[in-house]
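Reading through the structure tokens given below for one structure.
A protein chain is absent from this complex, but the other protein chains hold their places.
Residue numbering begins at 1 within each chain, and the chains themselves are lettered A and B in the order written.
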Amino acid sequence: MALDTAYAADTPPVDLAAMQQRLDQLESLVGKLQSELDTERTARQRVEANTWVRPVTDGKSLKMQSPSGDFSFQMGGRIEADFAHYNQDRQKLGDGTDMRRARLYAQGTLYRDWDWKFEYEFADNSTSSTNSKGITDAYLRYKGFAPLLITAGNFKQPFGLEQMMSAHNLTFTERALSQTFVPGRGIGIGVQGSGAHWSLAGAAAGERPEGDVAAEGDEGWNLSARGTFAPFVDPGRVLHFGASAWRHEPQDSGNALRWRSKPESNVTGVFLVDTGQLTGVDDFLASAAEAAGVWGPLSLQAEYMRANLTRAKARDASFDGWYAQASWFLTGETRPYKVADGIFDRVTPKASVGLGGWGAWEVAARLSDVDLTDAGIVGGQQRDLTLALNWYLAPNLRLMLDYVRVLELDRPGNLADDDEPSSLTGRLHVDF
Amino acid sequence: MALDTAYAADTPPVDLAAMQQRLDQLESLVGKLQSELDTERTARQRVEANTWVRPVTDGKSLKMQSPSGDFSFQMGGRIEADFAHYNQDRQKLGDGTDMRRARLYAQGTLYRDWDWKFEYEFADNSTSSTNSKGITDAYLRYKGFAPLLITAGNFKQPFGLEQMMSAHNLTFTERALSQTFVPGRGIGIGVQGSGAHWSLAGAAAGERPEGDVAAEGDEGWNLSARGTFAPFVDPGRVLHFGASAWRHEPQDSGNALRWRSKPESNVTGVFLVDTGQLTGVDDFLASAAEAAGVWGPLSLQAEYMRANLTRAKARDASFDGWYAQASWFLTGETRPYKVADGIFDRVTPKASVGLGGWGAWEVAARLSDVDLTDAGIVGGQQRDLTLALNWYLAPNLRLMLDYVRVLELDRPGNLADDDEPSSLTGRLHVDF
Partner (left out) sequence: MALDTAYAADTPPVDLAAMQQRLDQLESLVGKLQSELDTERTARQRVEANTWVRPVTDGKSLKMQSPSGDFSFQMGGRIEADFAHYNQDRQKLGDGTDMRRARLYAQGTLYRDWDWKFEYEFADNSTSSTNSKGITDAYLRYKGFAPLLITAGNFKQPFGLEQMMSAHNLTFTERALSQTFVPGRGIGIGVQGSGAHWSLAGAAAGERPEGDVAAEGDEGWNLSARGTFAPFVDPGRVLHFGASAWRHEPQDSGNALRWRSKPESNVTGVFLVDTGQLTGVDDFLASAAEAAGVWGPLSLQAEYMRANLTRAKARDASFDGWYAQASWFLTGETRPYKVADGIFDRVTPKASVGLGGWGAWEVAARLSDVDLTDAGIVGGQQRDLTLALNWYLAPNLRLMLDYVRVLELDRPGNLADDDEPSSLTGRLHVDF
């Protein structure tokens, strides 16, 4: 104890001074560290504020976004390359390759409430009436009153289910025969709204220019509307109904109204049914009804479309068409539904190729029909059966194979009358 | 005191040993913290060095930039969608819609001193002589001798005030009638310089191809220059004068020289005044004078342009045109001036829509005139009055409404002679 005390009495003075020195140093060091850390935090926050690049949620694309989300800018596009072999009859169809779609888009958000999009189609399918080289989307959309959206510019006029869906998400390489009765895109104004189980959209737009439009005459006008109702919208359990109407008044100085369909394969330039240029049409009203359901990997879908023409100097005419399809995901995926637009959305494989899986595999069948013969107009009547095999390697990579068999083709007076050609169409699809 | 000493003698040994241990631990911890912080700083600096994305100052677009600023890359574009209704006379003008401009651009900086830009016009206004589908800007600019700039490639040749301004920043939907006398863009070389109160620009460029240019003949050539002087350049207080000259020698084997103007609304395809294809023109000299002033929300602006043609086998001819305009910002904004280019710049609303304000509102009026009749050429003479209402929702979002009244139209022998049509043109403008 004395030793201890002696020790304590002897040695502490040295220890205590040194310890105090060490304490002083430590306090200074810790203060310096605190200041350095504050500096570092500020530097990192500055970096973060300048970092506007985040991966887009679907993992396929890239998007720049301001930290607040009020401003964003995104670029992307798609490539679709086709190959087709035709087993033709009298009317030759022409095997070959085709760049079906090659698009680039830019889109973004400005001042939180304004979305814009600009997309251009670079592929030149000059024989296709609804998909030729040119501006596709070019619009500004106000979402300040969301879920009410107001759109102005060039955009797709609401009509029909397949028509409103992006080709990204279609089950077959081409839309059905009946999809000739759709308004396509136009320059105008649109309004849309939606609830938990419904969507409603309407638009007024100028005439889609087809062929040579004389500049001197007034442009035609379109009014279109579509409503959908979905009592069930759960993943893997969807029931959907929809109805559309489209009134068109053609340009006053003559008009190039025409309905026609390719045999659900786009490599050929031939339209097996075709009304030719219809003149003297005062106006027409098209209507469409749709129903679809999803039960796990099974999907059913059908649409009926009809167009009634009014002609002052000739009999009124009426054309129609329909399709019904079924598809099944062998790998168990299910088609997602987007209630705000009343459409089906992109399928995501459970396990993408390259991420340890074999992607999603889907088989599908479709029966489709179009009748373009009425009131002295002999556009023809056609019925097709399509069988399809789709391989979704990843959400945005897809290989498609369609076998189309023309079951019936009535077009009296035309080389193709009574032909029953079939086709095998392959597609490579990538969007980014 | 003895107690204290006893206490000191009794307890310290334990405390001191523990304290020393704690000190050791603290020193070790602080050393570890310092090292971790250094690692963290290095990591953050690496992130910062790889972070090239910063918001562009005008808040409307995004730009990637290297930390040094020596390299940058930016993409953007614009959409302009028009609607027009015409109150026409004998000459039909044709109501309708039009995608007026739909452009995408990429631009950037390389190795600090080199700027490049590439812009493409996707809208196909095939009836417009100066704005049709195709490459607009495609140039490389050297700024190593700044403020002297050297530009090579395809770019706008210096001539006139309205012509040199981007359509982003014009007061009316269309440039004035007199703007047919401008050289447009060409492939060539340009030099420009500027001081605190002046700018000077000159260019030599190939002929702008119009219609079918036979490849065998030598291309025509252009020389153009523009100088501006602004005694006052303060915000809200600008006085501006300018003068331009343009000499053109057409292609040697025939030439498709033509001057014409639409009635200051572009949806119609009709040019109410039009010289038709002028052949046998040896060369011509165009000149222009401009004056403008800004006093707070008030802006005044006027230009006069004249073209003198020399023809060996016919009488020389001379055409001219002018416009004068006034505009007033109801919401108090003022037009900004860019002295380096001698032009007016983008208007920024005091409070944009969506950011708590109602944007900027502007009213404007313009009187414009063009005379394309001389020396046996009867292109016509036209005078228009335009009244405009502009709503700038944000710096890059604008709704425009123009009422144009043709006050006078002398074009003997043409259907449109003595017509006095009027038009109402609406535009949606967004640039990004």
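Please note the rule applied: a residue touches a chain if its C-beta (ideal position, glycine included) is under 8 Å from a C-beta of that chain, and two chains touch if they have at least 3 such contacts.
Quick caveat: nothing in here was measured; it's all calculated off a predicted structure.
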Based on the whole complex, identify which of A:340, A:363 or A:430 touches the chain you can't see.
A:430
Among the options A:231, A:280 or A:354, which residue touches the chain absent from this view?
A:354
Given A:343, A:394 or A:409, the one touching the chain that is not displayed:
A:394
Where does chain B touch the missing chain, residue by residue?
4-5, 7-9, 12, 15-16, 19, 22-23, 26, 29-30, 33, 36-37, 40, 43-44, 47, 50-53, 64, 66, 71, 73, 75, 106, 108, 110-114, 116, 118, 120, 134-135, 138-140, 144, 152-154, 186-188, 205-207, 214-219, 253
List the chain A residues touching the unshown chain?
8-10, 12-13, 16, 19-20, 23, 26-27, 30, 33-34, 37, 40-41, 44, 47-48, 51, 53-55, 59-62, 75, 77, 79, 81, 83, 91-99, 102, 104, 122-124, 127, 268-270, 352-355, 394, 396-397, 428, 430, 432
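In this text, only the chains that are shown with their structure count from here on.
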Could you give the separation in Å between the centres of chain A and chain B, each centre being the mean of its C-alpha atoms?
33
